[in-house]
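Here is the structure we will look at, set down as structure tokens.
Every protein chain but one is kept in place in this view of the complex.
Moving on to chain A:
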Amino acid sequence: MGEMEQMKKEAEALKTQIEAARKAVHDTDMASAAAGVAPAPQVQLKTRKTLKGHLAKIYAMHWSTDNRLMVSASQDGKLLIWDSHSGNKVNAVPLKSSWVMTCAYAPSGNLVASGGLDNMCTVYNLKTPVIKTVKELDAHTGYLSCARFLSDTEILTSSGDTTCALWDLETGKQKTVFLNHVGDCMCLSLSPDMNSFVSGACDSLAKLWDVRDGQCKQTFQGHTSDINAISFIPSGNAIITGSDDCTCKMYDIRADQEVICYQDAALNSGVTSLALSTSGRLIFAGYDDFNCNIWDSLKGEKVGVLSGHDNRVSCTGVPEDGMCVCTGSWDSFLKIWN
């Protein structure tokens, strides 16, 4: 008992020191620094395509690096691969478990992955004459919330068991386990240089990790509820998070702190998903209130809304060429906007 009290005291002292160090460098914030920047134009995007085919709530979607194909996952028990230009379904992958929460497209276009309440990440080869399961990655002791391929041989996962993991796809084993969160991990985002990644969790924290040495390098506080969505900005110097506390935030990695908060008194729905336009200027954030709000990342103002879904927006994604934004919803549809 004495030992724990001692540790708590030590921890409090360190937290105070860290807060002081952050405050010492907080000589301005993003909105003030961007005061001279011309406001982003009011953004009015139209629905160009509505992709119909899933029979139940859509939980996730991910663009292929070819900017044309995308994969979506629904609790109807299917992954669908879409040609976004024609609106046609190119492939359907039946899932062993219909309780899917995430899907991912490998950068090569050869593989897709899915996972969910089965606690597993299943990897499929799209290029064999018939789509085959190539690996079932089974070691997490909680649900699979997010997966992202680094290549055809490595994938990162985040889990309800509070850990993230880097897997070797040739052996099917975990190479590295990232343990530091104390709540379910809900989302992850790889840095542009692929040397680090960030995770968001139900402990309201975002953490920055070194992919290779497994160490947690930095922890970002400020949210007051689960972080459901996270993304690096294109320069890799900051991250954007979206939370059940109804706000999004930008954390500056080199200043080690929050520099702007995207919030509106009228918004009292949680953020489920987010995606950035190619420059990072626009944040497309999906909310429980069926809308996707568009934020100016530098000035913190809302510059548009994507309205059209009849249920929660559960996922958003912008392809690498930035030519559109895709929203997926519990209403079972995906919409492409630009």
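Note that a residue touches a chain if its C-beta (ideal position, glycine included) is under 8 Å from a C-beta of that chain, and two chains touch if they have at least 3 such contacts; residues count from 1.
Operating definition for what follows: contacts and distances are computed from a predicted model.
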(request) Pick, from "Glutaredoxin-C11", "Guanine nucleotide-binding protein subunit gamma", "adenine phosphoribosyltransferase" or "Dolichol-phosphate mannosyltransferase subunit 3", the protein name that UniProt gives for the chain of this complex that is not shown. (result) "Guanine nucleotide-binding protein subunit gamma"
(message) For the chain left out of this view, which of A:Ala60, A:Ile233, A:Cys292 or A:Leu334 touches it?
(response) A:Ile233
(message) Need a quick check: the contact residues on chain A for the chain that isn't drawn.
(response) 3-4, 7-8, 10-11, 14-15, 17-18, 21-22, 24-30, 33-34, 37, 40-41, 43, 45, 48-49, 68, 84-85, 141-142, 161-163, 179-183, 215-219, 233-235, 237-238, 252, 254-257, 259, 277-282, 297-298, 318, 321-325, 336, 338
